[in-house]
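As you look at this complex, bear in mind that one protein chain is not there, while each of the others sits in place.
Chain IDs A, B and C follow the sequence of writing; residue 1 opens each chain.
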Amino acid sequence: MIVGMRTGATPEEVDGVVQRAKSLGLDVQLNLGTDKTVVALLGSNTGQLSTDIFAVLPGVEGVTRIMKPYKLAAREFKAEDSLVSINGIEIGGKRIVVMAGPCAVESEEQLMEAGRVVKEAGAYILRGGAFKPRTSPFSFQGLEKVGLELLARARERFNMPVITEVVDPHDVSLVSKYADILQVGSRNMQNFALLTSIGRSKCPVVLKRGFSCTVTEWLTAADYLLAEGNNQVILCERGIRTFEDSTRFSLDISSIPVIKRASHLPIIVDPSHASGHYSLVPAIAKAAVAAGADGLLIEVHPNPKEALVDGLQSLTPSSFAKLMEELRSVAKSVGRYI
Amino acid sequence: MIVGMRTGATPEEVDGVVQRAKSLGLDVQLNLGTDKTVVALLGSNTGQLSTDIFAVLPGVEGVTRIMKPYKLAAREFKAEDSLVSINGIEIGGKRIVVMAGPCAVESEEQLMEAGRVVKEAGAYILRGGAFKPRTSPFSFQGLEKVGLELLARARERFNMPVITEVVDPHDVSLVSKYADILQVGSRNMQNFALLTSIGRSKCPVVLKRGFSCTVTEWLTAADYLLAEGNNQVILCERGIRTFEDSTRFSLDISSIPVIKRASHLPIIVDPSHASGHYSLVPAIAKAAVAAGADGLLIEVHPNPKEALVDGLQSLTPSSFAKLMEELRSVAKSVGRYI
Amino acid sequence: MIVGMRTGATPEEVDGVVQRAKSLGLDVQLNLGTDKTVVALLGSNTGQLSTDIFAVLPGVEGVTRIMKPYKLAAREFKAEDSLVSINGIEIGGKRIVVMAGPCAVESEEQLMEAGRVVKEAGAYILRGGAFKPRTSPFSFQGLEKVGLELLARARERFNMPVITEVVDPHDVSLVSKYADILQVGSRNMQNFALLTSIGRSKCPVVLKRGFSCTVTEWLTAADYLLAEGNNQVILCERGIRTFEDSTRFSLDISSIPVIKRASHLPIIVDPSHASGHYSLVPAIAKAAVAAGADGLLIEVHPNPKEALVDGLQSLTPSSFAKLMEELRSVAKSVGRYI
Partner (left out) sequence: MIVGMRTGATPEEVDGVVQRAKSLGLDVQLNLGTDKTVVALLGSNTGQLSTDIFAVLPGVEGVTRIMKPYKLAAREFKAEDSLVSINGIEIGGKRIVVMAGPCAVESEEQLMEAGRVVKEAGAYILRGGAFKPRTSPFSFQGLEKVGLELLARARERFNMPVITEVVDPHDVSLVSKYADILQVGSRNMQNFALLTSIGRSKCPVVLKRGFSCTVTEWLTAADYLLAEGNNQVILCERGIRTFEDSTRFSLDISSIPVIKRASHLPIIVDPSHASGHYSLVPAIAKAAVAAGADGLLIEVHPNPKEALVDGLQSLTPSSFAKLMEELRSVAKSVGRYI
């Protein structure tokens, strides 16, 4: 951590910083520049200290981190790629894992039809929401427990692992009975009570990026899961909020190589929520694979026109099958397969 | 709701939209322009319908809302200003209510000293966090139940109502035993399980704006509280995330007059979290009062240099006392008082 | 254009809107809903009218566009893809055109070495800046006319077309003598004096997206070029400004399919400025090709460590050659070639 003093800071002010650092067990090195004094603080845990501790002291102009605030999710903590194994399928390896299915579980008929078509087209994991966080209380909120039971039935019928969202910390043990992977939605990325509960469950988890959270905050949220001993963590980029209004969110394609440098965790991409429109999903999905994503989470609905939630961003069975063909070709071009 | 058809849409495609609308009980009016057909959908609840229902149909180019998605929070639903009464103090009237205190309850000594100085300077309500949502699992997480007990003691000692944050839906009944106002933090604005639980408690609540949520989403989140019969809702602007990096967040000062037009709910401002730096708090606080805010939520710490959380944005007792003097003057200039 | 009246608007207020519309030669259709009156305005040029004309009238709550404000750049204006031909190379067809070279022309030696290596690796067009818009007046501002002459020499030596930036409307005729393609930088996307001057020159032009401009504004800026009769317009996505701070800008990968739907103009991508770091360039470049971009604009420097401008985002000759190999493979996977 680097503490920059104001021009004209007094020796007493500099000493105040030095004493505070020493009281926290840090080593200190002073750089007495011609214009400004800079105090470097050294220690193995400075990434986890708040910069405010020093910024608030008299004579200080600003404090800069050198160490990142996340620790367990960092590649410096673990150099080799982490693999998350789901029923023998490895996420984070050469295979690009496609998870597909409807946004919300609506009925047995809808879910079974969705399961059938995504399985046929080559998806490995079935997605479907039972608990739906909706912006308005007047919208459909999901089938809840009934939805979980339908998911379990589809899992058995198609022999596919299942991923579904959990929104309340007290539902984690219930949901993990029915699902192979828990999903933390974008609006819950910093719901720390939920993260802690999932961390303790040790259940594999997809941590979606908060739509207004930085990569650094995302990896720091992953630390909540990892700190509880849950190493089965998969990151999911799903678009960030920007000023652009032709898409619902702006997929941050660069986050893929950034994460690959900064972290050992696998990363998948959700092109459906990012774009908000089915016509944009194929281009974004192909881009994600070319950029190095380890998997995709795609919304497919047997009949998007009748969908209760997010029909506009769902692919039809035939357009999904066509996309899978294209994705196989792109995956091969970057040395991977689906 | 207005459905714009693509140039060259067929009569069958237009009819598809009309039939879907009629199946939902809506009235339909067709505008057959020279270039494009536009279908207007009329009905009293179109604000609560998803635009996707129509956007997904063949031949549709785009769908535009005319009605807002929120309902109970809208001024059209209730024309006169709502007042929230806390121990006889009304929020939303002529008096500007100042809530002040430390970010986190750290110890009895710290809280009592804080209570004493903010009471003396003229704050009406004492703030203090017992449950702290922190971005890193390695940071101080709050005193939790012990913190609540300290708050209750301070409430009694200084005869001041108390506001504190709740982060888990299952803690609502516990926290509302100790606190006069529950606070929903920015990261939980769309934690719908939490909102529903607080809505049912009927306890007065401050709903902080999600730092990346629009005003429309904010008022729609308020609908979750109102829909459960809790009318004691106070909005709190606390800054939004933008590209600007000289402040932690960018206070959206315009949201105050926007909310006053769009909603009947009172709105207060948190200048401390918005700016992230004590030196900016006074200017922002005065601006908020001049712009029409009904109250302020200000961090004050007996000794910011020793604060465990957010010391950098906390005012000292003397700077808070000075600010209160200045605020009285600004309040008077806009026909209000503190 | 759709004019939504306030709840409770008077018949006189509705009539005011109708009369204003008729005075502008528009057709009008009234939707008298139960809650709100909505006035639809019909005509072939409503996209070019300001919404303010109606929003300012008494009783109006809001005005919504159905038609886009751009016209000549719209796919509705011209259905088939536009091709821009540079010395017989077509941009916008099956071939993906790579433009590469140094950010700034620094010396004859540097430019010739850069030209040699990018030619060898398979780039078709040489880039290099002679006029550099720099955020600080104390930074290197480019070699200006000397730089143009060096570019002309490299063009001849390597038989490669040349692209370079122009920043002043009065330099357009000078620069177009030396360059095959003019580049409008991100900070000048809405420099309308410059756009008009380039439009009149009829010289092929790459119009970079303003880093905070929407796709709609970008296409409306293209209308400035097209309106002067210059049809040789290539769009270039180069990243937008967001809150994310791990990259210099956030490449808006979705803008590629969005542009392909909305416009007939070709679009290329600049992965170098978007990311700001050489290590991220390959992933973003491959993603752009997979998403459907028609070309790439990549910074390559013979010795990035000695670069005067933007060395950090420049590829070395060997990493560029390696990337070209990878791009060929990705291009093939989506049915194109380099």
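By definition in this document, a contact is a pair of C-beta atoms (placed from the backbone, for glycine too) under 8 Å apart; a residue touches a chain by one contact, two chains touch by 3 or more.
Keep in mind it's a predicted model, so treat the numbers as computed, not measured.
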{"item": "Among B:L280, B:M324 or B:I338, the residue in touch with the chain that has been omitted", "value": "B:L280"}
{"item": "Omitted-chain contact residue, chosen from B:T10, B:S44, B:S85 or B:S329", "value": "B:S329"}
{"item": "Contacts of chain C with the absent chain, listed as residue ranges", "value": "48, 50-53, 55-57, 69-71, 133-139, 167-170, 187-188, 190-193, 196, 210-212, 217, 220-221, 223-224, 227, 241, 277-278, 304-305, 307, 309-313"}
{"item": "For chain B, the residues touching the chain missing from this view", "value": "212, 214-216, 240, 242-247, 250-258, 260-262, 274-275, 279-280, 282-284, 286-292, 326, 329-330, 332-334"}
{"item": "Residues of chain A in contact with the chain not shown", "value": "2, 4, 7, 27, 29, 31, 33-36, 38, 40, 42-44, 62, 64, 66-67, 76, 241-243, 245"}
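In this section, only the chains that are shown with their structure count from here on.
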{"item": "Centre-to-centre distance between chain C and chain A (centres being mean Cα positions), rounded to whole Å", "value": "31"}
{"item": "Inter-chain centre distance, chain B versus chain C - centres from mean C-alpha coordinates, in Å", "value": "38"}
{"item": "Numbers and ranges of chain A residues touching at least 2 other chains", "value": "212"}
